[in-house]
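Here it is, the structure, as structure tokens.
Of the protein chains in this complex, one is absent; all others appear in place.
Take a look at chain A:
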Amino acid sequence: MTLFERSARELQEGLHNGEYTIADLTNEAFSRIEKLDGDVQAFLALDKEKALQRAEELETIPTGERGPLFGLPIGVKDNIVTEGLETTCASKILKGFIPIYDATVVKKLRDAGMVTIGKLNMDEFAMGSSNENSAYKTTRNPWNLDYVPGGSSGASAASVAAGEVPFSLGSDTGGSIRQPAAYCGVVGMKPTYGRVSRFGLVAYASSLDQVGPITRTVYDNALLLEAIAGVDPNDSTSANVPVPNYVANLNGDIKGLRVAVPKEFLAEGVSEEVRQSIKSALDVLKGLGATVEEVSLPHSKYALAAYYILASSEASSNLSRFDGIRYGFRAEGVKNLMELYKETRAKGFGEEVKLRIMLGTYSLSAGTYDAYYKKAQQVRTLIKEDYDKVFENYDVIVGPTAPTAAFKINQNTHDQLTMYANDILTIPINLAGVPAISIPCGFHEGLPLGLQIIGKHFDEETIYRTAYAYEQATDFHKQTPQIWEGK
């Protein structure tokens, strides 16, 4: 039993009634981590002393000034900078790096009265789909420790699924919030590009990256997105679009909702059990009064190739800042500056990161720029237009989050293209810049499956409304892994 099986609202009630204090909730997170993280391996750094100190400070704030997330613990993905707390992006090249400011989202968590517990493992620089690309450790799936939690925000999803923390932040460039949320049976939202500030998110692919919330329920997810969203003068790509009260319309009513199901999302490569779970989910939505129709997103199959060129190109530029001069790891015994750069980067970056830097550098080189980079950007336009067209007639697009349930650790590490194929259903969404959520919709051999609900630009509201109605009509979100009770 843990307090973290309660929702944010229930946790607030307990605080209000004096059942426990904020320090008790903070300690609960650390004791859950102590009990479970030897198995789950989610946290890279813990901030116990400061977290408990902050819990005491928060206790003095009067109830009337507290919001819905006040006093609640949260874990933060390790590519989001936290002042005074080591931030490595799970890379050796940033070992020992202590940020000197907080990311905007971290400031916003603080403004909401949340308590940061620690930093969560990930694939190095968010490049990966399994957390196996971390330079430090492989996080494991709480539903079955032999399986991956997904990636790159694998530990953000696993820590919430294991009940170590009730909330976490992840980041999503090609599916890195939604795919692990699906694999771990939790709720993960990739907001509209520009909805959440990227200031202080260590950049992987700047035109695709978004920070987003991972929680156990849709309602809590909506609360957390509202807390972190909004325009930021420090991020000129954050959009000046008002942030709605997302929970205001969560009433379970989706009568008349127009749901589109792209035939490409249930095509070859998507496993039979995933297809069945989506068909059942569509029946639930129909039963709630939604209309469901098949549509086509004809350029879907090109998204994966376009993504790897664009994301790697942006990465090769973004990661040029890691040069051993100003922060992190620095190679020793070098003769000159060029050798310092080359040796630092060769020793500091892992295999997958180097491969993507190489791919990106190659794609952007004279002679290949038009054939690869520009071509991929043009294909991106076609993909975005597919979505624009469907959204002229529909409110949401629904399909699976991933083609299968989680796979075994070490199963896909031998071949990049097989590994990349896990993201085939999430990548187009980042290219189009639209928001999408993954929520639990079934199990296969004890491993969770995810339902993906995609919305129009800046219409997270309709996604949450749909997800909430589905969640209330089903009970997949109420199940917890065996590990939840401890051994």
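Here is the rule we use: contacts are C-beta pairs under 8 Å (C-beta built on N, C-alpha and C of every residue); 3 or more make two chains touch, one makes a residue touch a chain; residues count from 1.
Just so it is clear, contacts and distances are computed from a predicted model.
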* Asked: When you check the chain that is not on display against UniProt, which of "Diguanylate cyclase", "ABC transporter ATP-binding protein", "Aspartyl/glutamyl-tRNA(Asn/Gln) amidotransferase subunit C" or "Tryptophan synthase beta chain" does it turn out to be?
  -> "Aspartyl/glutamyl-tRNA(Asn/Gln) amidotransferase subunit C"
* **Contact partner of the left-out chain, one of A:S31, A:S236 or A:S280** => A:S236
* To do: Would you indicate which residue among A:V270, A:A311, A:A432 or A:I463 is in contact with the undisplayed chain?
  => A:A432
* Structure fact -> Checked against the full complex, the residue among A:L36, A:V379, A:A402 or A:I483 that touches the missing chain is A:V379
* Residue in contact with the excluded chain [from A:T26, A:T116, A:S316 or A:Q452] -> A:S316
* To do: Pick out the residues on chain A that sit against the missing chain.
  => 96-98, 100-101, 193-194, 207, 233, 236-237, 239, 299, 301-302, 305-306, 308-309, 316, 320, 323-328, 330, 334-343, 345-346, 349, 354-355, 357-359, 361-362, 365, 368, 371-372, 374-382, 384, 416-417, 431-433, 457
